[in-house]
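Below you will find the structure I want to go over with you.
Of the protein chains in this complex, one is absent; all others appear in place.
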Amino acid sequence: MQIALAKPITSERFLNIRNRTEQICLSLNSEDVSVQPVDFVSPPKWHLAHTTWFFEEFVLTKNKSDYKIFNKDFGYYFNSYYNNVGERVLRANRGLMTRPTFKDVLDYRAHVNKNMAQFLEGEIETEIYHVIEIGLQHEQQHQELLIYDIKYILGHQISFPTLDFDVKLHPENPNQQFIKIEEGVYEIGHNEDCFCWDNELGHHKVYLHDFEISNRLVTNAEYIDFIEAGGYRDFNLWHADGWDWITNNDITQPMYWYKVSNKWMYYTLSGYKAIEPDRPVSHISFYEAFAFAQWKDMRLPTEFEWEVASKYFDYGQLWEWANSAYLPYPNYTKAEGAIGEYNGKFMVNTMVMRGASAASPQGHCRPTYRNFFAPDNRWQFSGIRLAK
Amino acid sequence: MQIALAKPITSERFLNIRNRTEQICLSLNSEDVSVQPVDFVSPPKWHLAHTTWFFEEFVLTKNKSDYKIFNKDFGYYFNSYYNNVGERVLRANRGLMTRPTFKDVLDYRAHVNKNMAQFLEGEIETEIYHVIEIGLQHEQQHQELLIYDIKYILGHQISFPTLDFDVKLHPENPNQQFIKIEEGVYEIGHNEDCFCWDNELGHHKVYLHDFEISNRLVTNAEYIDFIEAGGYRDFNLWHADGWDWITNNDITQPMYWYKVSNKWMYYTLSGYKAIEPDRPVSHISFYEAFAFAQWKDMRLPTEFEWEVASKYFDYGQLWEWANSAYLPYPNYTKAEGAIGEYNGKFMVNTMVMRGASAASPQGHCRPTYRNFFAPDNRWQFSGIRLAK
Amino acid sequence: MQIALAKPITSERFLNIRNRTEQICLSLNSEDVSVQPVDFVSPPKWHLAHTTWFFEEFVLTKNKSDYKIFNKDFGYYFNSYYNNVGERVLRANRGLMTRPTFKDVLDYRAHVNKNMAQFLEGEIETEIYHVIEIGLQHEQQHQELLIYDIKYILGHQISFPTLDFDVKLHPENPNQQFIKIEEGVYEIGHNEDCFCWDNELGHHKVYLHDFEISNRLVTNAEYIDFIEAGGYRDFNLWHADGWDWITNNDITQPMYWYKVSNKWMYYTLSGYKAIEPDRPVSHISFYEAFAFAQWKDMRLPTEFEWEVASKYFDYGQLWEWANSAYLPYPNYTKAEGAIGEYNGKFMVNTMVMRGASAASPQGHCRPTYRNFFAPDNRWQFSGIRLAK
Partner (left out) sequence: MQIALAKPITSERFLNIRNRTEQICLSLNSEDVSVQPVDFVSPPKWHLAHTTWFFEEFVLTKNKSDYKIFNKDFGYYFNSYYNNVGERVLRANRGLMTRPTFKDVLDYRAHVNKNMAQFLEGEIETEIYHVIEIGLQHEQQHQELLIYDIKYILGHQISFPTLDFDVKLHPENPNQQFIKIEEGVYEIGHNEDCFCWDNELGHHKVYLHDFEISNRLVTNAEYIDFIEAGGYRDFNLWHADGWDWITNNDITQPMYWYKVSNKWMYYTLSGYKAIEPDRPVSHISFYEAFAFAQWKDMRLPTEFEWEVASKYFDYGQLWEWANSAYLPYPNYTKAEGAIGEYNGKFMVNTMVMRGASAASPQGHCRPTYRNFFAPDNRWQFSGIRLAK
């Protein structure tokens, strides 16, 4: 894996990125950060510690001679899926850990930050810079997951508390247009001298046929039309697995939506409110995105169509479902060791999402970025762009 | 239900009992009190609030004219199984509530305590005294459950933290003797002028045949003999359901026991330590108690045998499994309304336990007390007394 | 265990009992006898073979010198829960066995019958007679289970086929009366010189208080009143476990009942028909029987009350739920070895049923007989007798 640095790594840049993680959690209490309401949501405390453990495990213990491990049990607690680095707490049990406490974890962060800042003052080999860069990118990805998980936790409290951190969505362009792209061979993948993940590499060619793609996302108003036209009751619109999913889970609307006294309401991080019709519809699964497109007699774009067309439209409010399974590019090779576990092992049973979201950190929005989720996931900030 | 007061209810007695609940939790942090590691364990925060809600719901809102409800959502949160008093949070979801916080709950307790103390200064009808008495007895039962639940929570932390609250077990009598009881008609049930639960009433006669019963509980040393003789591998000793239970759950020893480097260790609320051979074996299910007795060619006493023989031996370290299903006494009638939901509805699929434990509050140890648990429960302080 | 013979064992008696098993299955086809629609129902083919295996395993291979085992794999297939006699096919997988076929099993029966008939011509030790007696009683118990299982299988076919074997219910006595029994010491258990199961022994005394008991069972008409009065919607009538059971399984009426065009219909072995109001209500669980009695402000009798009162009323149409858990009598000792596995291991989590049913074979109806089922079972021929 060829890793370019996003920007030079200074202790200032390091601490800026690290501090943002804590800022996200600023209005949370000890209970909020410890709970795991459902398997796929990790306690915020876990994110705070896991991202810190990355620097301790892969940078400090290996390279800073006077580094003292904060607590030797933390490696066991806060390893996520790195099977190569020893045992780990089962994902579904993360919410049972009441110790270490929130305060312990903040102390852990301070300890590692101080050591990293010292370490960054010295001379560092290029290869270590690359590991630190990955650590920072990794932390930023967790910042986004952290926001999803916090929304899930707060959105399942009866009192619907708000979060003091800005992740607002803006109205979509009221003038929908379909951009035409011509048949031909196009280039795909990352090809510049800046940071990207291994799954974007393997720059290669694809052949695309004529297609058209919308200049904006589907809005809440349009999605309400779909619901009220019976979209969730017509199995012809759905994949077989999607139909089973809505049937078995009684799904009749996006996550966080409620119909109260015949009025559509939703929970957002700035509170519980009437649904804003001009905002892009969010918290929908791939199954729902697909069914909506079927109902419109259109389809979702492939990830290659999206990448080619992306210079012609705005994006970045919500991750956009592609009708592409997450698979390796030609000549994809995964990195050696624990770092290599990061992407390749998820290349089955997941669908690609392109773009970025209001919850994405700076620098995580680029046309070649490949995000991926299971087709029934919808706690992430997901949206729909139509193609035909 | 005829309810006698345990003792006169003064605000001093009221606050003494209430304060003990908080003392149990004194060394816990916000995370410890919020987690629900498994369905049958409730978060300590929930116990703290639920016992408080009892006084708010059944005493203050009905009888104190100037009472202001602390927070109208709390009835929804902290009702347990009183189906008669409206919707309730599903038992398995109690651990998802991060709000109200620990601090909110302590404020709730202070608010209700203050109002109750004021209320107890005034004149009160006898019937209300009875409800308060039940509320206090109820709180004390929760104090015991609270200790079981805290032990479960702390005992599942990797660091095995201790609790600053005394629940130590003492050595059993080294001289085992079997007390003989003669055949005949005996009287059973509560018959005195002091508080008891409705399930102890219906004073009645039973006919017992000759039997013998041990003067002490089975010790850890004896139980280790059972394990090492292969007791968990010989299905002839077990009920069919017990055998399925140990097989499906890989049960090979009591809860909180570990065999490390060929040495038996256990977790207690005063820490992780080598098993003390002279202490009574605890945290065993009815299935295990039964199998142990089979292995000894003896049996467990029935609850009637236990009650009749109890004046001849010491008890109170651990609840003792009886080979009696929890069923109503002749002429049992359950109380009207929500209070009546308390006992009768559990009179199927549970087994009786007699005595009391080191975790029982004062006044909860009497020969007629009927406790009950499912035959696979073992997070409670349970032990074995043999009969033949 | 002291075993008395029900009647002298001749080859004629032997074959009469054995042939009845086949007569029950006479109108079934190969598919009907092979299916296992749900874990607790065994394929009829399995019953036919398992009862035969008993004689091969416990009588012929041990005592008839020239006996040739029909097929050595059958021991593996057709052992039920006798853990002492080697591995067994898991109960839930019995329906996957397509081989041996129905015809193979009938050949197996003929082979064993022929050998047993020969064997019964010779001189036989008393102890072996006892084993054969148990084998015949065991076969008769399976005849009854066979009828339950066949009803379940046919009752879940869309075409509701009938069975050519008579198990009709008759109208209950239209004049209900309550028989009064006086307080005192009574004798319980088997005490005669004829066959009984080990769980009936341990003849002993019990003390009963005054009670009254109905001279007849609850009828379908009365049960319809309960349903239509909302009995299945009022949690105050139910055990906590019973309420969970009806809620989780959407139970709103007895098994095999259907409300079609506002009319109550049921499936019986003589076909699908309008419910006969004067017949005793059947296919109800312990939970339902208990809730019905609560609704009537009465209760179910204990098994001791039932046994004492049974000489004063008719019984034998349906097994009657007692409010007694199935537990050992004083001085109960289970038989040695595989035969001893029969009863004792089920003495937890089950409730006693007394009497007998229209599906019971001759000689299986006596006042001391203790049948037992889990409180949610209702595919057996179960009914309700009220007490107060």
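Observations
We call the chains A, B and C, going by the order they appear; numbering starts again at 1 in every chain.
Operating definition for what follows: a contact is a pair of C-beta atoms (placed from the backbone, for glycine too) under 8 Å apart; a residue touches a chain by one contact, two chains touch by 3 or more.
Just so we're clear, the structure is a prediction, and the values are computed from it rather than from any experiment.
Partner chains of the missing chain, restricted to those shown and counted over the full complex, are A, C. From the options A:76, A:235 or A:295, the residue with contact to the unseen chain in the full assembly is A:235. When you scan C:63, C:101, C:118 or C:141 for touch with the missing chain, the hit is C:101. Considering the whole complex, the residue from C:12, C:31 or C:278 that touches the absent chain is C:31. The missing chain lies against chain C, touching residues 29-32, 34-35, 37, 45, 73, 76-77, 95-99, 101-102, 153, 156-159, 161. Think of the hidden chain as still there; on chain A it touches residues 81, 83-84, 185, 204-207, 209, 211, 235-236, 238-243, 286-287, 290, 299, 323-325, 327-328, 330-331, 341, 345-349, 351, 375.
By our rule, only the chains that are shown with their structure count from here on.
The most distant chain from chain B, with centres taken as the mean of CA atoms, is A.
Centre-to-centre, using mean CA coordinates, chain A is 46 Å away from chain B. Centres computed as Cα averages put chain A at a distance of 58 Å from chain C. Within chain B, not a single residue touches two or more of the remaining chains.
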